[in-house]
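Left out: one protein chain. Kept in place: all the others.
Labels A, B and C are assigned to the chains in the order they are written; within every chain, residues are numbered from 1.
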Amino acid sequence: MEKTTVVIGVIGADVHAVGNRIIEYAMNQAGFNVVNLGVMVSQKEFVDAAIETNAKAIIVSSLYGHGELDCRGLGDACKEAGLDVLLYVGGNLVVGKSDFEVVEEKFKKMGFDRVYPPGSDIEQGIRDLTADLKNKA
Amino acid sequence: MEKTTVVIGVIGADVHAVGNRIIEYAMNQAGFNVVNLGVMVSQKEFVDAAIETNAKAIIVSSLYGHGELDCRGLGDACKEAGLDVLLYVGGNLVVGKSDFEVVEEKFKKMGFDRVYPPGSDIEQGIRDLTADLKNKA
Amino acid sequence: MNNGKIPTRAFLEMRKEVLNQWITGKEVVLDEAIAYQASIQAEKRFSARLAKAIVEKETLVQPRAGVALPAEHIKLLKHLQDEGTADLLPTTIDSYTRHNRYHEAQTGIDESVRTGKSLLNGFPAVNHGVSVCRNIVESLNVPLQVRHGTPDARLLAEITLAGGFTSFEGGGISYNIPYGKNNSLEKTITDWQYVDRLVGYYEEKGIRINREPFGPLTGTLVPPCISHSVAILESLLAAQQGCKCITVGYGQCGNQNQDIAAIRTLEKLTKEYLGRFGYRDVVVSTVFHQWMGGFPQDEAKAYAVIGWGAATAVLSGATKVIVKSPHEAFGVPTAEANANGLKTSKQLTVMLKDQIAVETPLLVAEMDIIEKETRSILEAVLKLGNNDFGLSALRGFEAGLIDVPFAPAQCNANKALPARDNNGAIRFLDFGNLPFDEDIKAFHRQKLQERADVERRDVSFQMVIDDIYAVSKGRLVGRPR
Partner (left out) sequence: MNNGKIPTRAFLEMRKEVLNQWITGKEVVLDEAIAYQASIQAEKRFSARLAKAIVEKETLVQPRAGVALPAEHIKLLKHLQDEGTADLLPTTIDSYTRHNRYHEAQTGIDESVRTGKSLLNGFPAVNHGVSVCRNIVESLNVPLQVRHGTPDARLLAEITLAGGFTSFEGGGISYNIPYGKNNSLEKTITDWQYVDRLVGYYEEKGIRINREPFGPLTGTLVPPCISHSVAILESLLAAQQGCKCITVGYGQCGNQNQDIAAIRTLEKLTKEYLGRFGYRDVVVSTVFHQWMGGFPQDEAKAYAVIGWGAATAVLSGATKVIVKSPHEAFGVPTAEANANGLKTSKQLTVMLKDQIAVETPLLVAEMDIIEKETRSILEAVLKLGNNDFGLSALRGFEAGLIDVPFAPAQCNANKALPARDNNGAIRFLDFGNLPFDEDIKAFHRQKLQERADVERRDVSFQMVIDDIYAVSKGRLVGRPR
């Protein structure tokens, strides 16, 4: 069976590299074909990589607090590029400790399928992704 | 000039002795004649001592949380005994961290002239007492 | 006062009177109680949990907690167990019960029911009785201890042990001197021999109950040699009545070197003295009490003191640590505040588990001085009482050979005065009648003079007052302003 390809990366001017390494490791272990764009990834790079590799999902991380400014428009960009991918985002999405439901709603409106609070276990993300991919198929 | 007599003590089944020692020391330093009843003092002992020594004030401490149960009736007992004293109370008057204004009101209703929150500086009490005694004279 | 184990027959006779002190005494049937205790599984037994901690070099965390009504009390303890991740649980008894004022405790219960708010500063176990205690024990998954401060705890012990508690704090000295005013030391020691005998009785029947002398005493600048002497005398008294599982305690002073030295010497000396009198099969563990004096009001500052206490506890190798809450300066903590103190402590006891405090020359020197002082006191005291432990304690206090600073009890000499040295270790400013030789005295004087020189003032009572306030004001040594 062919492995499902996912694109992962840390968006914007964000350089938090540790979580990204672990996500790569964990998704590889879980049997995905992981395309890791690393840190400081632009929206365009995410979209281009997904097209190029025929990815089924884009996993965006944002740790440093500018997530809202950086992610705005990514959902639309995917659509415009004709991409049919699952769009996940996690990390410390906004500046400061805040009510997660508000944050979740905001990011869902931007086109994200799933939004994760700070310190979420990547294993949970993998379980959700597996289920979502199955549902789509 | 004759020294003003004050009666001090820790009410009820309360054995917190450290603050009481310091209050004795500080009031002595401030020039009062201090009658220290120590810890575990009953209402009757406070009243009797005040009568006996012709005290101008009774300084009640309660640290252990039963202050409300222990102090109830002390104001009336003083009145009944015909005492004209200033009645002060301080320490950790109720069980738990709580809104001090509510506590103050409760103790004022019981007949206390002044009520102090946890960790109050005894020097403040001495300043207030000096002023109150002057006002009364 | 007894010297030697109370004979079984005499003991059983005494019990009748004790159980008559309050109506709930009737609920206690000793054989049935032993059968009940035997049904409690090992994970919920204090002795087993402590033994495991010793082997695995863990430092367990335990809070203080107690409210007036059973349902609320269970809710509170469950929160401390589940959210606070407490390894051991307490039931702290209210002050009326501690003074055997069961009528006033009843008023407190009734008023608490009426107002829907706990008006007692602890759980009135005697008034609630045996089956309510069992209810509590059965609602929880970790071992439970009775913590109190009761000079005469005979009925309380009967009811709570029958109720399934597997550990009982206190002692004839440590629950007299800091906790009362007019209690005769002879009477409290005798009453606690009864408690120890009760525990010994359970032990004879195969039920191990943990006993814990109250280490910190007045919690206010108590030098280690004083609390060690009391802990060891109470351990001897307990062992004599057949107790086989003893946890000796110590209240943090704040100078890490002195604190670590204190826990190490406490364990060493307790075992040594128990051995000397033939009690070689007693399992000894240690408890470190986080700072027992006045706390800072600010919660962030209180967390600092709590964390430092937990860190020192684990580095010292104590078997367990009794935890404070960020509400300490204000009043009995809410369940949340209490759980927070536990979580801060647990983070550190687990995080630092793999680090050991090594024996430095400084540590060894501090251990030496504590040992010398403690031995001086104990030898003098035991001589005066002809190795009769109760009598020794009695005469020792009478003569001021043991003297607990800031104690409310009239049977305490109250002549010795402590103050911190320039590094924050607690020394003696006034020796009272403590039986120290000139070397020891010279050491203390020199240490305090060092501080006086730095502070450019004389050694005086003002230092003591400054030290009493220091921690609550963000310092350890009460420097002049």
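By definition in this document, a residue touches a chain if its C-beta (ideal position, glycine included) is under 8 Å from a C-beta of that chain, and two chains touch if they have at least 3 such contacts.
On a predicted model such as this, the values are computed, not experimentally measured, just so you know.
Participant: For the unseen chain, which displayed partners does it touch in the full complex?
Facilitator: Per the contact definition above, the missing chain touches A, C.
Participant: Write down which of C:Asn2, C:Gln256 or C:Thr319 is the residue touching the left-out chain.
Facilitator: C:Gln256
Participant: Quick one: which of C:Asn3, C:Thr334 or C:Asn422 touches the chain that's been left out?
Facilitator: In the full complex, the listed residue that touches the missing chain is C:Asn422.
Participant: For the chain that's not shown, point to the residue among C:Lys268, C:Lys343 or C:Lys372 touching it.
Facilitator: Final answer for the missing-chain contact: C:Lys343.
Participant: Touching residues of chain A against the unshown chain: what are they?
Facilitator: 12-18, 21-22, 25, 38-40, 64-66, 68-69, 92, 94-98, 118-119
Participant: In the complete complex, the non-displayed chain touches which residues of chain C?
Facilitator: That gives, for chain C, the contact residues 254-257, 296, 298-301, 303-308, 310-311, 339-348, 350-356, 358, 360-362, 422-424, 471, 474-477.
The working rule: only the chains that are shown with their structure count from here on.
Participant: When you draw the chains as points and link the ones that touch, which shape shows up: line, ring, star, complete, or other?
Facilitator: other
Participant: Computing the C-alpha centre of each chain, which chain sits at the greatest distance from chain B?
Facilitator: It is A whose centre lies farthest from that of chain B.
Participant: Report the inter-chain centroid distance for chain A and chain B in whole angstrom, where each centroid is the mean of the CA atoms.
Facilitator: Taking the mean C-alpha position of each chain, the two centres sit 65 Å apart.
Participant: In angstrom, rounded to a whole number, how far apart do the mean CA points of chain A and chain C lie?
Facilitator: 54
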